[in-house]
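Only one protein chain is missing; all other protein chains are in place.
Take a look at chain A:
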Amino acid sequence: MDRAVGEIAWRPPRACEDYWSEFRHCKSFKNWFHHYYTYGTVPSCQQWKEDYHNCREWEKHRGTEAKEALRRSEKIRVAEQRNFIPVWQLRQEPPRDWHVPLNQEKPQDS
């Protein structure tokens, strides 16, 4: 297969077993309970199962359909995690005084 120098071959974002364990976890009673307690709805687990099958399918046949379906599904998951407007601005660097020893801190201006 022709590949550009330095290009890393694509593989599913998660190991196939991870999709299956997420599916099993999603279907568990505990998860149902916590989901209903939090959202008042029952969890939807079908997507994990589909992703698992696409993952295995890609492993067997390396088809583009399975690959694209997986990528689409994961992109939706990422978008769902980011589906809110942040209240604050993220830092570029951690706060400077996180590690400053306590005795060296200057007293507040009064």
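Just so we're on the same page, a contact is a pair of C-beta atoms (placed from the backbone, for glycine too) under 8 Å apart; a residue touches a chain by one contact, two chains touch by 3 or more; residues count from 1.
Note that contacts and distances are computed from a predicted model.
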| item | value |
| --- | --- |
| Per UniProt, the name of the complex member that is left out, chosen from "Mitochondrial inner membrane protease ATP23", "Dolichyl-phosphate-mannose--protein mannosyltransferase", "IBH1-like N-terminal domain-containing protein" or "Transcription factor IIA large subunit" | "Mitochondrial inner membrane protease ATP23" |
| Residues in chain A touching the chain absent from view | 8, 10-15, 18, 21-22, 25, 30-31, 33-34, 36-40, 71, 74-75, 78, 81, 83-91, 93-95, 97-103, 105-110 |
